[in-house]
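Below is a structure I'd like to ask you about.
Moving on, here comes subunit A:
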Amino acid sequence: MKKLVKGLFVAVLFCAISAAVFAGGEQEAVTGVTEDEITIGTFQAMSGPVASIGVPVANGLKAYFNHVNANGGIYGRKINLIIADDQFNPGKTTVEVKRLVESDGVFAMVAGLGTPGNLAVMDYLNESGVPFVYQASGSSRLAVPPKEFVFPVQPNYLVEGNVMVRYLAEEKKAKRIAIVYRNAEDGIEEYESVKNAIKLYDSKLVEAIAIDPTATDFATEINKLNAAKPDAIIVMLFNPQTPPFVKQAKQYGITKPTFLLSYPNAAVTFMVLAEEAAEDVECMSWVDVDFTDADFEPFQIYAETHGEGEIPNAFAVAGMVAAELFVEALNVAGPTLTRDSLVKALESFKDWNGALGKGISYKTYNEADNTCRLGKQSMYVLKVKEGVWVRHADWIYYAD
Partner candidate 1 sequence: MLDIKDVTVKFGGLAAVKEMNITVEKGKIHSLIGPNGAGKTTLFNVITRVIQPVSGRVSFKGDELLGLRAEDIIFRGVARTFQNLQLFQGSNIYDNIYSGWVHNYTKGMLSLAAGKHLAFGKDARDKIHAVAELMQISGMLKFYPAQLSYGVLKRVEIARALISDPQLLLLDEPAAGLNMDETSELNDILVKLNRDGKTILLVEHDMNLVMKISDRITVMNFGAKIAEGNPVEIANNREVIKVYLGDDEDAAS
Partner candidate 2 sequence: MLQVEDLKVNYGHIKAVKGISFYLKKGEIVSILGANGAGKTSTLFGLGGIVKREGSVFFKEENIPSSASVKSAKMGLILCPENRRVFPELLVEENLRMGSFARGEFKERLAFVYELFSKLKERRTQTAGSLSGGEQQMLAVGRSLMSDPELLMLDEPSLGLAPVIVDELFRVLVKLKDKMTILLVEQNALKALKISDRAYVLQNGNIVHSGTSAELLADESVKKAYLGM
Partner candidate 3 sequence: MLVLQSIILGIPQGALYGLMGFGIALIFRSVGTMNFAHGNAGMVCVFVAFSVFTATGSIILSILCGIIVGFLLGVIIDKALMGPIKHLSHAGMLMITLGLLMIFEGAAQLIWGTDYQQFPELLRGEPLIMRLGENKLIMPLNDLLITAVAVAVSIIIALYLKYAKLGIATRARAQDPIGAKVVGIDTNMVDSLVWGIGISISVLVGILIAPKTYIHPGMMGNMQIYGFTAGVLGGFESLFGAIAGGLILGILEKLVGAYISPDYQLSIVLIIIIIMLAVKPSGLFGKKSSGRV
C-alpha cells in the first residue's frame, strides 16, 4: 500500500515538473496580437473608496474602444480590453498586472489608475518590455528618469505646481499664497514644486498645510489658514476631500482669496458635492473640453456605449484620451504590429493633437534625456461660473 502511494506520488511529481518545463514552450509571434484581435489590459479601482475615479476611467476606455471596434477595428483587429480591479491597493496591482502580462498575455497596458499602483508596476512592465501608455497619475517619477516602455501623458505635479504659481503670480497678482496639500507622495511633490517656483516671483508662501488623506474635518487646518490671511490658496486635494474643504473654508469665512484646485478636481462631481461653495473656485486642467457641448464628437462616442445623453466626466475623458492616443499609436505602427513598432510609433509623436488630447510629444528613448517621456507640459485654468466649469485662462507653460 505504502509503495503504491509513493509510486503515485513520484508520478505526480514527474508530471508536474514536466508540465512546468514544457508550459512555456510554445510562444506566439507577438504576445497579445492575433489576426483579428489585440488584447490589452488596464488596472482600475473598480471597487473600494477610489472607485468613483476608477469606474469612469474604465467607462471612457470602453466607450472609445467599442467605437473603434464597431468601425472595423485597427487593420482588421478588434481591441479586447481586460480590466483588472485592484481597489487602489498597490499590493493587488502588482499581482493583477502580473496576471495580465503572464496569464492573459496582453500586448500592452493602457491607463493604469493611481500613483501608488503605477509606481509599483512601472519597473516590472518596463523590464518585461510591455508598452505602458498613459498613467492616471501626476507623479513625476513615471517620466523622470525615462523608461523605454512607459509613456506618461498627464502633466505631472512638478509641472502643475510650477504652472499654478506662475498663473497666480503673473495673472492674479497674488502676493500671499498658501498651499494645502495631501500628505502623500503626490501632494508633497507639488508642494516642493510650488516652494521652488515661488522664488521666481515677488510672492510669498504664507502657509503650507499638509492634510491627512483620510481626514474629513478640516476645521483645525482652516483655522490656521485663516490666520495666515492669504490672497490665494492652492488646494492639492482629491475628490472626497476637496469639496468639503472648500465648503468648510467658505463657511469659516475664507471667501475672498482665490481657490486654485489641482487638475484631478476638474469634474462635475466637484460642483455636485461642493454645491454653492463651488462658485468662483478655479481649477487647473489639461484636457480642452467644453462639457456643455453635447454634440462634441467624443461625447457622441461616449453616448454610443453608455446611452443617449450620457456625458463623460473628467475621469471618463481621461480614459478616452488614453484610448485615443493608444489607437492613434496603433494606426501609426501599421499592420505588422509589434511592441517595438508601437514604441516607435509613439516616439514619432510631436505636439500631436487629437480630438481630446492636445500637444502631446515624445522623443526617441535616451536614458540621459529627462524630457523624452514627458507627454504634456502645459495647462490652462477653469473657473466655476453659475455651476459650470468655464475656461478662464489660456495655456500656461512650465516656467524655468
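In picking the candidates, the idea was that all candidates are chains of the complex that A comes from, given by their letters.
List of remarks:
Here, a contact is a pair of C-beta atoms (placed from the backbone, for glycine too) under 8 Å apart; a residue touches a chain by one contact, two chains touch by 3 or more; residues count from 1.
Quantities reported herein were computed from a predicted structural model and do not represent experimental measurements.
Note on this complex: subunit A touches candidate 3; the remaining options among 1, 2 or 3 do not touch it here.
For subunit A in complex with candidate 3, the residues that touch the partner chain are 47-52, 183, 210-212, 214-217, 219-221, 223-224, 227, 239-240, 243-244, 248, 251-253, 269, 272-273, 275.
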